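Left out: one protein chain. Kept in place: all the others.
Each chain carries a letter (A, B and C) given by its place in the written order, and its residues are counted from 1.
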């Protein structure tokens, strides 16, 4: 039996190192030419509990995760107990000798015999890698890379453990059906959504990042910080989110393209600064990685519940844009694009992601950096008569940087005149508010259009934004396989909307179903508000998990 | 010539005491049986600049302000220069001797001769009061009340100044047409919108108030604070708005019905706490007095620009209600009502007001306090098995207070079980989120229905929320006078909406015009989102001033 | 007689070996020794590993937002003066996100017992520097080392004339329980900054590191002597004093409120008669 795709789940307690096992296996799969989609599920604790790292792999391109487990690498009995119900036909379990599983054939690995306890992870990599048919040399190489900072002895003992695992496996009779060999794919990166946002932002010209740690956004910051020196970026962990956003605004004003990253509660604290970005016309990128709320909610899980808050957060009215990447490639593009939009329109721009996509590793073709023009603010020298808020048709005033010329750059949080100085002239207020709001048109013209796929005249049109893109694409494929005329439409940007890009096709579709990870149908509400179009149906999810095609199909079948 | 209503404007610098003059005249008018609507316009400074206090008075009930000035009490030349264009036919100007006005007959008051400079305000009260035909005894009485804390000598000198002013006026030939005498009205209060919110909240059972000063919300807090000891309310000026909202939540949890008051930027800082109110199911009233944004904007002016932010502020999804009083009576009712809703549904409730209504004094019939049942939280003793978040059909769990019984009251910001303890059970998450969101239905059933007036089958239906109620009512009256079939619909509560209460009538109307004080048409957008109904037309205002009937009629005529 | 067992025994989500276990134990002991029953006690916390504490003992609990435990506790204390309000959160919560509330609470001298589980790191978010992290400490978020001067909570608390200021150590449970008991007995804000090893992320300030440095203050130190306290509060290096560093008898914040003399606000009926009198002022 050969499979179209394979789900490998590594499960155990926090602190058992399952992410390390998962990353090595995932990278080995990518290097071997497979496509992957990783889903990580973890609890809000550092040790104990129950976490999983699941890799879906295929020799064909993949759009999203699937349910079911084909290979379960169980680091403890709890993993077996919790996940045996998900085991698919033909699946196998890898577990330590003492552990037992009724639902599927179990390879009981004699971990203790094969290596010291602290090399358990390495043994697991070896056995699982072997079962998956991954080349031993590749596993060795990735293991060394993983261990590059450690002592020679530790390295050697690890390689020994790997060898022992592979040798042991060879002697085990098993008929686990691996994936078909993959085509040679050339070199590809393995990136999570958050890493891609960070790298995209660096490609786009990021020069300043401030943040306050908050799951699931922190890895954006850590990715930037790790490269900050090399890339010439100034970063700072702020004392709170209020500081983070105001630092970013100060930096952006002074010429450093700036980003903050945060999650719901931290974003709440940034909304006053968001409004200041709107008023002071300071470029600002906010990467908002969503998790289930309200309040602290489920801090390590996924949700798309903060769309409304992103669109309407901040007091008063001002233009903004919201990018909602659905793939890791789109995350990278969004990182660069957000900086460009923020700079070109001098206003805040969101990148909305969620825990699922943030932590989801994928195989990605190398990016064409040459196609990205990094932002360079303040080409203009402030001349002696420079006016920061000069009136223009587009609403965008030529931007100059303080200290870069003889003139002065005056930015203000109060209503102000073209020169930036505080004013209580009420007629001027209207002129300046109209100026700022005019930028909406430019943002709308620059919008990333939604991406349709599938038949023009669809019986069913599944609409996604953000991370539901992949599951929706897979669900549509499933529907097509059932012979249904299913199309998809993905919004990689949800604001502004340009109805000309989609409305007519929505109106033509038999049934329009919006698929989004919240309870309220926030995007569906936005569509109706902006176009009058009421989606025929809503598929929501708010249990902290990402969508899967199976979930969507089940809902549709109800 | 006798007038239907009269506009009295007092203008001068901040620090010249024009509010004192205005308040005494306004109260004298109220005591004399007139109806009043006050509009205050002031700058963000303590001394200097240009402020006005305008009283519209009539022997008939009034709904809102009007443009034009019939009596201009000018405390400086600037007032004359700025406002002479607004002088109506038959108007008069009161000004000091040196000042001049070309546009209308000017009574040049010899202030320096009539009293010492520091009694200028008293002289102005005397002359203006005399012109308005107010009883000297009444003016004397109100002046004493105003001065009750001062020395006998100062009191005597003030009364002397008043007498001198009245005597001087008697000798001046003038044909200023005052208002017709008013009917005896019984005792009425003179209250501003903010005072009414505060008193309404006290009537409704307010026991705790935390705030951080912010125009135009501060007077709500100051009104409560002035009565706190008497009414048994604990109040505190917090170190910031983050503290204010979290103090209120702690107090509410522990059994004190609690309110915060703030304006846009301060509210932004409260949105994280708002979300906590939603998650922890803690009653919370937020009085949000709006002013033009974004950011600091125009801190002392009016706008209705934060509706979206009130409705969608806070991360995650949770139920809420938003009251939008349009009159001072509604402000009082909203103060009490908000506490009731917050307690009954254990969720945040907004009172949205704006600078215009906040500072607008009106004549108000005494309230029937007997009709208000003050909130008394925690009738329930926590028994040994008390569960703070017990599941119910309504979504509302019986609330008990910590320390009031043997059981324990556990409130949590994380997702939690019925017992309040943190949980990462994802199925439970859905159960609890559904429980919380079910409260929306109860809130919807309890909604204040919109108030229609005018013909059932209207050619034109003017829709208002919040402070635009009065101007819209007056505009409709103007249209009716022109023979047009104009009706109005006022939303004293904008969330939840129950379309059954209005949609059919909207659909029947010839043209539905939403009148709101922002640029984006936020309520119109909400209507469309929730009902699909797209208003035919939008009348907006965002120059910092309130609506007037004239403004609305001009816009309609365009 | 209340015993430690009345406060129950629960599974925690903490790492084995974490200093929080010692603090939890000491807290239960102190509550029992103070003869406080679970339903008389309110534990207020923020978010973090430390802030999970209220879920691990039987008591009333308001587990609020990261950094905002002090305002919530202040509100609760002003609503019901009969509750014994204890605040328990991390260094990140109190001195980072909540720094402004920390200053304000000290200055108010709210009658609260404030336990800061000071592990000099952000534990729950996996090991970034906290305000008390020492200069030069390396983390993934501070790969070049911490550049800020460490926050000295004890010094700032003494300088703001907080009611009682003490330092404890999670490795000295009995001593810590004693300090918490003193804190519970003190009327006014009692800050107990507790050195708390984080075995997962703080590889610098370990049990060994603390063990080599801490010493217990003896009778030679007079906590009533503010100048001595100020001086002592700066001792944090080769030697770290444990014990009560400062104590005064300033009026507790609650005691300024006459309404609180009448007990919990929820028990005081709203008097519409008085409100009617108040309204008289507006006629």
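Definition applied: contacts are C-beta pairs under 8 Å (C-beta built on N, C-alpha and C of every residue); 3 or more make two chains touch, one makes a residue touch a chain.
For clarity, every value in this text was computed on a predicted model and none was experimentally measured.
Engineer: With touch defined as in the header, list the contact partners of the absent chain among those displayed.
Structural biologist: Across all of the complex, the chain we cannot see touches A, B, C.
Engineer: Return the single residue from A:97, A:421 or A:508 that touches the missing chain.
Structural biologist: Considering all chains, including the one not shown, the answer is A:421.
Engineer: Taking the entire complex into account, which one of A:15, A:90, A:136 or A:374 touches the absent chain?
Structural biologist: A:374
Engineer: Given the contact definition stated above, which residue among C:144, C:174 or C:225 touches the chain not shown here?
Structural biologist: The one listed residue touching the chain not shown is C:144.
Engineer: Of B:222, B:380 or B:503, which one is in contact with the hidden chain?
Structural biologist: Result: among the candidates, B:222 touches the missing chain.
Engineer: Using the touch definition up top, pick the residue from B:3, B:45 or B:505 that touches the left-out chain.
Structural biologist: For the chain that is not drawn, the touching residue is B:45.
Engineer: Kindly note down the residues of subunit A that lie in touch with the hidden chain.
Structural biologist: Where subunit A meets the chain not shown: residues 187-191, 195, 199, 202-203, 205, 207-208, 210, 227-234, 236, 238-240, 242-256, 258, 272-273, 276, 280, 366-367, 369-370, 372, 374, 376-378, 382, 401-414, 420-422.
Engineer: May I ask you to list the residues on subunit B that touch the chain which is not drawn?
Structural biologist: Spelled out for subunit B, the touching residues are 15, 43-49, 212-215, 218, 221-222, 225-226, 229, 237, 239-240, 265, 295-296, 299.
Engineer: Could you please point out the subunit C residues that touch the chain left off the display?
Structural biologist: Within subunit C, the residues that touch the unshown chain are 97-100, 103-104, 106-109, 131, 144, 147-152, 155-156, 159-161, 230, 234, 250-251, 253, 256.
Assume only the chains that are shown with their structure count from here on.
Engineer: Subunit B to subunit C: how many Å between their CA centres?
Structural biologist: It comes to 41 Å between the two C-alpha centres.
Engineer: Need the CA-centroid distance for the pair subunit A / subunit C, whole Å please.
Structural biologist: Inter-chain centre distance comes to 37 Å.
Engineer: Suppose each chain is reduced to the average of its Cα coordinates; what separation in Å results between subunit A and subunit B?
Structural biologist: 44
Engineer: Where in subunit C do residues touch two or more other chains at once?
Structural biologist: 47, 65, 67
Engineer: Find every residue in subunit A that makes contact with two or more other chains and list them.
Structural biologist: 43-44, 49, 265, 295-296, 299
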